[in-house]
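Provided herewith is a single structure, encoded as C-alpha cells, for subsequent inquiry.
Note that this is a trimmed complex: some chains were dropped, and none of the rest were shifted.
Per-chain residue numbering starts at 1, and chain names A, B and C are given in the order in which the chains are listed.
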Amino acid sequence: MSSERPPALLAALAIVGVAFFILPLAGLLARAPWQSALGELTTPEALTALRLSFVISLAATALALLLGVPLAWIYARVPFRGRDLIRALTTLPMILPPVVGGVALLFAFGRRGLFGQALDAIGIRLPFTTFGAILAATFVAMPLLVLTVEAGLRSMDRRYEDAARTLGAGRWIVFRRVTLPLIAPSVFAGAVLCWARALGEFGATITFAGNLPGTTQTLPLAVYIALETRPEVAIMLSVVLLAVSLAILVAMRDRYLRAF
Amino acid sequence: VSPSRTETPQITDVTVFAGSSLTDAFARAGDDFTKTNTRVRFIFNFGSSSTLATQITNGAPADVFASADEANMQKVLDAGLAKSPRTFASNELQIAVPTGNPKRIAGLADLARPDIVLVLAAPTVPAGKYALEALAKAGVTARPVSQEVDVRAVLNKVSLGEADAGIVYVTDVRSAAARVAGVAIPDQQQVVARYPIAVVKGAKDPQLAGQFIDYLTSPEGQKILAGFGFSRP
Amino acid sequence: MLRAQIAVRLGTLDLDVAIDVAAGEIVAVLGPNGAGKTTFLRALSGLVPLDAGRVTLDEVVFDDVSTGIHLAPERRPIGVVFQDYLLFPHLSALENVAFGLRARGASTKNARAAAESWLDRLDLGPYKEARPRALSGGQAQRVALARALATEPRLLLLDEPLAALDASARGAVRRDLRRHLASFDGIRIVITHDPLEAVALADRLVILESGRVVQTGSPAEVTRRPRSRYVADLVGVNLFRGIATAGHVALRGGAAIQSADGVDGEVFATVHPRAVALHRARPEGSPRNVWRGHASALDFQGDRVRVGIEGEMPIVAEVTPAAVRELDLAEGGEVWVSVKATEISVYPA
C-alpha cells in the first residue's frame, strides 16, 4: 500500500521535471570556480552574511507561522463579506516585484510612512534594522504559508472537530489538539516554502532594510553585490547557500510530511 | 555605554550610500581614509542608485550619498535632503566582447553586423541611454536582442558567451578583465557618465562626511578611483 | 429530564421531532435509513443548528431558537458515539479516550489512568497504543464507545454503537452499558437497527420515519401494536389496515378478514407469521379466514422458513423446513392459507 509503481506517463513527466531542476544546479556546480574563489567563502563577511541569512529566514518563518496559520484558519472557516477580496490581497505580495514590495514597506513602515511615523514617534525604527529585514522577508514569504495551510484546512475532514467539541473541547483546544495535528503536513510544507522563499529573498530586503553587513546584509544581498564585480564569488556564495540549505532540507526528511 | 569605551578614542560611524558599481573602489578608499582618520568607521550601503535615492527620501539614515548618475542625485536634491553635490568621478564607455574577441569586433560600426548578437542596457537606464548616444554619434543602427536592466546584466551576457558584444563602462570591463575584453571607443564617439556625491541632510557628523568627499576628490582619492578604471570628473 | 423540540431542514430531509426523556431513561430510536436519526442526534449535540425548536436538559437550555440561545457543543454535558466513529487519526486509542477528560481539565496522569481502565473494561488492553488506522472495525467502535463514556456525560447519544461488534462482545458490552446506566441517572439515546437490541436495552422506543415520530412506547407496546409497515417488519408480523365492523375488517386492498376482537372503526390488524397456516388443498374446519395464494419468496432462517404469499391478501407465513418439504412448496407454487380469527389482533388506528 505504501509503495507503488507509477503509471508510465507520470514517471516520464516526473523525470523531465527533475531534470529541469537538476540541470541548472549541475551547471552551477560544474562552472563554479572552485579553486580561485574558495578563499572568499571563509571571509568573516561571508560567514556573517550566512549566519544572518538563517537568523532572518527562520525568524520570518516563525513570524509567518504565528500570523499566517490563524489567517488561513479564518479564510477557511469564517465566511465574511469581502473574504475573497482580503484573501486575494494577501496573495499580492507574491506578485509584486520584490523591489516594489520594499518600496511599499517603506511607504508603510518607513520613517515617513503611514504607520512608520507613529512608530518613529515612540522611538521604534524598522528600516535598516535586522527586524526590518525579517519583516521584509515575512512580507514576501508569508503568502506561501497562508495559501498552503488554507488548502490543508479545506481538505481536512471537519467532522473530527465536531467529535472533539462533543468531548468538551473548546475552540482553542480543538484547534491545537485536533485541527493542527491533522493539517501538520500542510503546515510543514507551507513552512518549508516560506523559509526557502525568505532565505532567497533579496529585492524587498535591500530596498526596505538596506544592505548593511552584520545587520541586514544576508547572503543573497552579498551575492547581488558580488555579482557586480566578482561573479565567481557570487556563484560560490550561492553554492554555499545551496549546500547548507540542502543539508537542512535533507535532514528534515519527510518526517513531518508523513500522514498517520 | 561601558566605562572602558571612554578610554579608547570615540569612534564615529559614517554611513555611505553608494551605487553598487562603486563597491570595490569605495571599500579601498574607505580603508585608505581610515588610515589617517582612525576615529572613523565606514558603514557602506551599496545598491542601485535609484533604490538608494528612494531610501534616502523615505528617511534612511545616510550621511553621504554617492550616485552613479545625476538623475538620482537630483531626486535627493529636489527633496531638500542634500545641497551642492560635487562630481568626484566619471566613466567612459567601452565595447565588451568575450575574451579573445572571437567575432573580431573593432568598433561601434561592427555592432550592426547581422552575425553579431548584441545586448545593450535599456534606453531608460543611463548606460543604455549613453550607448544609444554613442551609436548615434557613430551613425550606427544596431538591433540588440535584449535591453538589459543594468550594465552588469549586459556584462554577464557577454561573459557567459550568450552575447557577442555589449556596450558597458570602462570600469566594468576592468573589473571583469578575466572574462571579457574591451574594445575602445574613440573620443569623438565617446559619452561620459558623471558620478555626483553629497552630504545628506541630518548627517551625524557633516564635517567628517565632508572630509571624505574632499578626500575622494583629492589626488590620493582620484588615484584609487583611477585604479578601478574611473576617469577624472 | 430532556425536553427536545427539534425542527431541521437539510437537503431532502424535513425533520420535526418532539420528545421528552425522563432522568435515567434509555430511549431507542429506530427508523428506516434516511429517516433523520443521525441528524436528530447531531441536533441534540449542537452540531446542526435548529431551524425552530427548543432543547433543555435538567433546566439547562441547550437551544432556544425563539430567544436565539445556542449552547456550544463543548459546553453540553454530552457524550456521542458517531456512526463512523470519528476517532482522531493522529492519536492512539488511549489518547483518543483520554481526550475528553483532558479537554474537561483532568491532569494528563488522571486522564490516562481513567482511559486505561475504560479500555481494559472494553477488552482493548492490547490496543492502547494502536493508531485508529491499525484497529479493526469493531475495535474502533469500542474505542469510540469508551471515548464517549469516559467523560461520564449526563446525556449519552449513541449512533448504532454495537453495529460493528461481534456477537460475543455485543452481549458483554450491552450488559456493561446497562450496568453503567444503573450507576447514575444520565439519559441515553441509542440509535439502532437491531430490534432485539432495542428491546433488550431500552425502556422506550421512538420510531422515526421521514423525519417524524410515528410511534413511541414501551418495547412491549410497540411490539404488540405496530402502527406502520416499518415497525411491523421490524417486529416480524403481518400488518393490515382497514375498517372494522363487529369483527369484520374490510381491508384497504379490497379483501376482508374476521377477527375475534371487538373494535370498530379505522383499525390496524396484525397476524404473526407463525399463526399463518399453509395447506396444499382448501382446509376444512374452524379457521374463519381462508384464501388462496402463490408462494413468492422462501427465506430460510435457521430452523424456520418465512414464506411470502402473493394473492388478494399478501401475507408472510412462518413454517418449519419439514413443512416446506411436505407441502412441496416452491416459488410461484399455489398454496391455501388459513388464519384463525383469534390469532388476528385488531386495535384502533
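As a convention for this text, a residue touches a chain if its C-beta (ideal position, glycine included) is under 8 Å from a C-beta of that chain, and two chains touch if they have at least 3 such contacts.
This is a predicted model, so every value here is computed, not measured.
S.K.: With only one chain per type on show, what's the overall stoichiometry?
M.R.: Written as a formula in the shown labels, the complex is A x2, B x1, C x2.
To be clear about the criterion, only the chains that are shown with their structure count from here on.
S.K.: Compare the CA centroid of subunit A with every other chain's and tell me the farthest one.
M.R.: Measuring from the centre of subunit A, the most distant chain centre belongs to C.
S.K.: Quick one: report the Å distance separating subunit B from subunit C, using the average Cα coordinate of each chain.
M.R.: 87
S.K.: Please work out the Cα centroid separation of subunit A and subunit C, and write it as a whole number of Å.
M.R.: Inter-chain centre distance comes to 55 Å.
S.K.: What is the distance, in whole Å, between the centres of subunit A and subunit B, each centre taken as the mean of its C-alpha atoms?
M.R.: 33
S.K.: Give me the residue numbers in subunit B that touch at least two other chains, ranges are fine.
M.R.: Residues of subunit B touching two or more partner chains: there are none.
S.K.: Among the residues of subunit C, which ones contact at least 2 other chains?
M.R.: In subunit C, no residue touches two or more other chains.
S.K.: Within their complex, state which residues of subunit B touch subunit A.
M.R.: Of all residues in subunit B, those touching subunit A are 20-21, 23-24, 43-47, 51, 54-55, 58-61, 152, 156, 159, 175-176, 179.
S.K.: Provide the residue numbers of subunit A that touch subunit B in the complex, in ascending order.
M.R.: Per the stated touch rule, the residues are 99, 102-103, 106-107, 110-113, 116, 120, 127-128, 206-207, 210-213, 224-225, 227-231.
S.K.: Quick check: in the complex, which residue numbers of subunit A touch subunit C?
M.R.: Per the stated touch rule, the residues are 159-160, 162-171, 173-174, 177-178, 181-182, 184, 260.
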